[in-house]
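Before I ask anything, here is the structure I am working with.
Note that one protein chain is taken out, while the other chains of the complex remain in position.
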């Protein structure tokens, strides 16, 4: 069984000492009899009291089993390493798959990529400042400089990395240099460049993307104009994990808003921006709370 | 200016005499100054009192103007022909485009095409019986016989017209023979055959279709299975006018329902059925109330 | 620990023999350490393989714990009594609270109470016939005779029990006589009479009610007229368990639909009817699938 390393706590040593006593265990393994009995017996013997537990199986025979447990355990932080090791020996070897233990108070270190549209970026920064998201935005990266001052106002580092067809490889090299080892999550907050498969491989952390969505879909340029032409009555947004096939990764969250023929394509775009920022914020929050488990091309959202 | 003939009243001569005094005027013409002044002055002079009026312009310069007026006029039915003639002379010739006057109490004669799924068909029949839809279902046509008894229970004629790749042309010929001159609207209530361009041309009345919709769209077979694979969080339905390019006609109405990873593809399909019948019923109602005006590939829904 | 008796299988002995091998265990008890470990170890030892499991705690200290497990176990039906007895001894006595085992293929026997509005009743009958709801409607009771023929068409017994202020007690007596021992659930599908506390006590099975809901609420007569007067933009419906305090019981499901100032109060009422039947159908389905656990005045819906 693979052990996923726990997140470092982001806010320095001072916070370590006042660590919460709430932890999370996330398991993904082949389904089979007795998994819950083994896991819950392990936690019970350790003195962990389950606060919330969600599980899902894609099918008892040949399916995959997903479990997310939130538990209370005094002095959790100092026991994480030992818990992880013992679980691997006592449970993991029997059930296979992957698992991770994590301090529920851990802060996810996030890099936000953005181009010129500010709505998703500012909403994330603002929610972070209010304490709505368990994240620290450690870096904003943009291929334009338009939003530098907005980001500075939040005290967050901003780096412009211009990208052209010719410089794409070196730009990604610069981005990786900037972020390597510093982030647990990359959020594409209306970043209008396609990241290469090499980038996605090398960065080694999940990447969440947001894009507009319609019924039906309009691929390519000018989607709001084309939605307008077709008389679309609902416009929406989809947050998903980025994969090589752009816009084809596992979906985390979606929502829509109703529009009428009176809305201009500019108004559709404004309404779309509202949905995009709401959907992206939910996706980031749920991801950081480890509620989103990926199963191939689909997701389990607990 | 083209004059669209008014609908016959569907319920026989007896009803003629107790005709309502409420009429509708629908106008679609090139936008330009003074249209509303001309139309409203015409109606005012005739003694018609406007109850509701909606208008929309795609742009004052070079755009198209759409108007739907509901008005009260004593003894409307006996004046419809004269109103139509006078409007053509006094207003229509000046503003161009098309218009039609209609008795708001007129009943739209509908043929429903269906295959094996019963939910949309039964919902339409049931709403018609309760008086929710201003329609008379004069014929149900199916390529299967499964739903014959259900339709008979509503006292509506049911005709099976089997369709295979080889017999499609003769099947459509039979359908046209059955319906010609008897219907004002065809509703495809989960009819799993594609109608030919010739059929659409020859039938000469609008055809409304319903189909499932997702964010993103999944074209082709097994859409609910594929939506499930991708982790879709919203499933929806779209009602639209059928055109030669299947599923590409002007959209009338759309709606969605939220689903989670726990829903099986069978459950997605059941939830989809609920949305489909609701969306189709709205689209049929609005069409029959003449609230839906087509502008190229888009719609104005008043 | 209290043992809730399992539902009889509704469709006769023939069905008993071809029983499914899927069962459900629902537990509600004081939260405390080790519950999941005990339950899952019990099931594991019996050879039951967990298909789906949901749990929720209102708080690890002093809170209440809710668990719903769906499991696969060959020859389940013949083992239910033994499972129940053994669970009571081995687990129930330790954790307290209540539990029940049930065959997931069991059909819930339902009585529907209705007055004159047909939309909720017909929707339930229709969904039952299509196999969407795991129920058998064994009796329709109405204080009016309007819907007798509609019900007869579904082959379901219909009984008129008129109710006036004076005859209410004897009417309820007649209703109880009719239903006692024959039903597992009563559904008030727009039944415009208030059931007495005595009735609710004596009938001894859950009662689900549906009523319109608005933001804000409009108590009393003519709610759609009053919603219209106030310019309400959303109308909704709430399905809840009936308690003595009418419309104050634990909420099972709610939904809304958007309306505009153009909708007359008659149209609001029609839109409301669509929401009511959808929300009621969901509530009945979830109840029968034992997804709804009551916790005082609130619900857990798995």
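For reference, chains read A, B and C in written order, and residue numbers begin at 1 within each chain.
In the analysis below, contacts are C-beta pairs under 8 Å (C-beta built on N, C-alpha and C of every residue); 3 or more make two chains touch, one makes a residue touch a chain.
If you're wondering where the values come from, they're calculated on a predicted model, not measured in any experiment.
> What are the shown chains that the omitted chain is in contact with?
Result for the missing chain's touching partners among shown chains: A, B, C.
> Which listed residue (B:53, B:167, B:202 or B:265) would be found touching the missing chain in the intact complex?
That would be B:53, which touches the missing chain.
> Given that one chain is not shown, which residue among C:31, C:253, C:274 or C:290 touches it?
C:253
> Looking at C:56, C:71 or C:199, which residue reaches the missing chain?
Result: among the candidates, C:56 touches the missing chain.
> What residue numbers in subunit C mark contact with the hidden partner chain?
Against the left-out chain, subunit C lists 56, 213-217, 228-234, 236, 238, 247, 250-256, 260-262, 296-301.
> For subunit B, enumerate the residues touching the unshown chain of the complex.
Answer for subunit B: residues 32-37, 40-41, 43-44, 47, 49-57, 60, 72, 258 touch the chain left out.
> If the missing chain were put back, which residues of subunit A would it touch?
Looking at subunit A, the ones touching the missing chain are residues 52, 118-119, 122, 126, 130, 132, 153, 262, 270, 274, 278.
To be clear about the criterion, only the chains that are shown with their structure count from here on.
> In the touch network of chains, how many steps separate subunit B from subunit C on the shortest route?
The fewest steps needed to get from subunit B to subunit C is 1.
> Which chain is most remote from subunit B in terms of Cα centres?
A
> Find me the chain with the mean Cα position closest to the mean of all the protein Cα atoms on display.
C
> Where the CA atoms of subunit A average out and where those of subunit C average out, how many Å apart are those spots?
Chain centroid spacing, subunit A to subunit C, equals 37 Å.
> Residues of subunit C touching 2+ other chains?
52, in rising order.
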